[in-house]
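The complex is shown incomplete by one protein chain, all other protein chains being positioned as in the whole.
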Amino acid sequence: MWGLWTAVGLVVAAGLGLGLVFAAADRVALTGAGPKALVEPVRSALRSLLEQRRTTLAPDRLLWRTACAAVPVLALLSMAVVPVGDRTLLSTSADLVWFNAMEALLWAAVWLIGWGPNAVHSLVGGYRFLAQGVAYELPLMFAIITAGLGAGSLRTTDVVAAQSDLWFVVTMPVAFVVFLGSAAAFAFWGPFAAPAGADIAGGVLSELSGVERLLVEAGRVVLLGASAAMAAALFLGGGSGPWLPDPVWQLLKTLLVTAVLVGVGRRLPVLRPDRAVELAWMVLVPATLLQALVVALLVLAGAYG
Amino acid sequence: MDLTGRIRRWALGRPRVLVIDAPGGERFRWQLEDELDRRHWPLALSPADTDLALVLGRPGAQLAAAIELLWSQVPQPRHRQDIAADGDLPAQLDAASVALVDAANRTEPVQPGAQTQLGNLGPEPDDVDDEHAGHSGHEGHHMHHGGDVAGLAMADTAPDRDGLTLDVLRVALGPVLPGWPTGLVLTGSMQGDVLTGVELAWVDGSDDPNHGVLQATPQAVAMDQLARILLVAGWPTAAAAARRARRDLSGSHPQRAAQTQRAAARVASRVRGSRALRWSVQGIGSTDRGMTPAGSAHAAGDVWGGVRHWCDVAAGGEPVPVAGSPRSLTEASILLEGSELAAARLVVATMDLERPATRVETESTGV
Amino acid sequence: MIAVLALFTMASALVVAGYGASLALSRARRPLEVLPFESGSLPQQHAVSRYHARWYAVTVLFLAFDMEMIFMYPWAVVVADLGASAVIEMFGFLAVLFVGVVYVWREGALRWT
Partner (left out) sequence: MNDTLLSDPAVIAVVVLGAVSVGSGIAVFVVDSMARATFALLVSFLAIAGVLLALDLVYLAVVTALMMTIEMAIMAVFMIMFMMNPAGLMPMTMVHNGRGSAAVGFVAFVALTVGIWTTDWPSRRGQPPADTTRQLGEAIMGSHMLVMLVVGIGLFATILSGTILATGRGRYDRFGADLRATRPDDPTPGGLPR
């Protein structure tokens, strides 16, 4: 029993740690401040805890508050299949689908955060999130399936093990990029931040203060951190690497993915969802399908051992 | 100092700032934003996000009412401060920061609930003489067909552009929104996120004699406009770069002029060269529905054309005239009719609206 | 299964702890009751009304295409065992659906109305 709780505690700590790292990197990219910005996420979190909560006129309080709490819970649940060290907390025959499902549940949570407070900007933000979901859900699924296809298994540890000879990113570059981009879309961050855009005064976040804002913001960064770790596991060979122990490699790769994601994401303006829908269906879906076809043919040719 | 007090002080060390500026004080807003950027104090996007509300200039009656409402929406700990143009800006911000920490160490009295506020602040439309029924408008005797719930009416219905009869929501944008022109108010109806029945107006001006004179080069003004567009377009890093360039352009360092020019040109070419921005905003708010031929001398009258125009001016080059960019509020409201909310925000941010030179203060709204 | 339950419990406990910390640290215990933010104007109507999402046509396409995922996840696992026929069948299936996507695109239903 203690073994289980230790493992769970480790996974939660890893999730929070990855989120903190992502938030700090994001802050550095945004303000151009030096390494001192590393404490800024902690300061922001504390500030949110000091702050009074808010409620609006005739809100749907039950759904609103539940949705706010759901965002960090879902982000942490998605950590169940992300390898910490050389194993995952949940190891089933459908790990990759689990990760996908936790992101899918955000459809409901984020829309409800927009719906809850009975406010115009927030509502528009919630609908923008669904529009983004319609655009990016399928490319994300295809990207995840491609990794599973290469390994012939939907178990994360099997996917990592299958990359002992060749990292998947070599044969699946499109899937790798699309995976990261779609993960950012579901965390409505960077170029996908339209649901929380400045043009709608923060959108789904516009009526949140205090601990509720903290929960949503923390959920977003934990999800992004978990996605970076998952990308390292699915496409960059997880913990494999010379000289250093596996967990160190895993951490280094995750940090690298985080840095690249933040660096690229903050260099771009928001890709407006009304345009992204068409682009996603006519460019990303065929591109990821072709990627899957290439990988399937490689599987038939025995390229993955 | 006790531990919780120290924690509070540290946590509030980088307060989030809601800047509310009365018309006429643009130049002063620039200085404030520069100082905030220097301190890494983030700009708040909404009252929920706010610790410090800073009021620039002396707002007229309409803006004062808006500030009162916004202030009621800011959660504790909070501090509101009027920032004076003739004072020492860093000292005023330091004082505001100290006052915020003080505010965090005491409890404010509970403010009246939202429904009461609606009764107190709201204009009682028809039934002012109706013994102030607005306080608890459950009776549903207001003019709206659906009756009121919690003191607020339900949305009306009207046919939309797909021929469906759905709800229309009366909305207002401005005067206080991130990246929104100072003092502009847009009222209209929304179906989904499509704006119809758009009307634009200016709120009353400042009555401060020191305000109203914008002494800045066209280049710096263009850079300011660019910063605003980039904020609305969701590109915060580029917006910060534009604000930095604006600061250098409006500063008086003759010996660094060449350097400043190069930096401004760099920002402008970064924005102009952004394919993602171009893809995202091209064709929005087009005055001629995208019929401008590719090699035309005029920039297309859409948001992208506007961005290019401002980039050219900001880089200190010869600007390409923008075809049919609206200057008056009437033209602008025609252009905004039927546009999506995000598109409308971009169009408004790109427009160079002519504000009446004298302050707009009618007899009835006089203080 | 038990592990998932434990993780859910701990994540929920963290949320509760967040609320607890907020209660301990924040001076104002009761949430602030405000009118919804409408950029400085009073709201005139309840915002939660019938909302016309202008991308509803895409959802039809999305739902149909999405259904196919139920097949594709298990398919990915067995490709290596079943060989070329599985790949041909799945991509034939996807090709048919993608013809549908192209049709929808040509009809302009991928654009917001």
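The first chain written gets the first letter, and so on, giving A, B and C; residue counts start at 1 in each chain.
One rule holds in what follows: contacts are C-beta pairs under 8 Å (C-beta built on N, C-alpha and C of every residue); 3 or more make two chains touch, one makes a residue touch a chain.
On a predicted model such as this, the values are computed, not experimentally measured, just so you know.
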Chains in view touching the one left out: A, B, C
Touch criterion as defined above, residue of B:Ala48, B:Met154, B:Leu184 or B:Ala264 at the omitted chain: B:Met154
Options A:Ser44, A:Asn118 or A:Gln163, residue touching the unrepresented chain: A:Asn118
Touching the absent chain when the full complex is considered, from A:Leu130, A:Met172 or A:Ala185: A:Leu130
Absent-chain contact - pick from C:Ala11, C:Leu35 or C:Leu110: C:Leu110
Subunit A, residues in touch with the chain not shown (by the definition above): 58, 60, 62-63, 92-94, 97-98, 100-101, 104-105, 107-108, 111-112, 115, 118, 127, 130, 133-134, 137, 153-154, 274-279, 282-283
Interface with the unshown chain - residue positions in subunit B: 146-147, 149-150, 154, 161-163, 166, 279, 282-284, 290, 338, 340
Residues from subunit C at the interface with the omitted partner, ascending: 1-2, 4, 46, 48-54, 56-57, 59-71, 73-78, 81-82, 85-86, 89-90, 92-93, 96-97, 99-101, 103-104, 106-113
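The definition used in the following text is that only the chains that are shown with their structure count from here on.
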Comparison of A-B and A-C by number of C-beta pairs in contact, larger one: A-C
Distance between chain centroids, defined by C-alpha means - subunit A, subunit C (Å): 13
Shared interface positions of subunit A, touching two or more other chains: 46, 49-54, 56-58, 120-121, 127, 201, 206-207, 209-210, 274
Two or more partner chains touched - positions in subunit C: 25-28, 32-35, 37-39, 43, 46-47, 51, 53-54, 112
For the subunit B and subunit C complex, residues of the former touching the latter: 4, 7, 46-48, 63, 66-67, 69-70, 72-73, 75-77, 104-108, 110-111, 113-114, 117-118, 121-123, 144, 149, 152-157, 160-162, 164, 166-167, 169-177, 180, 185, 187, 191-194, 340
Residue ranges of subunit A touching subunit C (in the complex, touch as defined): 4-5, 7-9, 11-12, 46, 48-58, 60, 69, 72-73, 76-77, 79-80, 89-90, 93-94, 96-97, 115, 117-123, 127, 130-131, 134, 137-138, 141, 145-146, 148-149, 152-154, 201, 206-207, 209-211, 214-215, 274, 277-278, 281-282, 285-286, 289, 293, 296-297, 299-300, 304
Interface residues, subunit B side, partner subunit A - complex: 7-8, 10-14, 40, 45-46, 48-49, 51, 73, 75-77, 104, 114-115, 118, 149-152, 169, 171, 177-179, 190, 192-193, 230-238, 240, 274, 276-277, 279-281, 340-342, 345-346
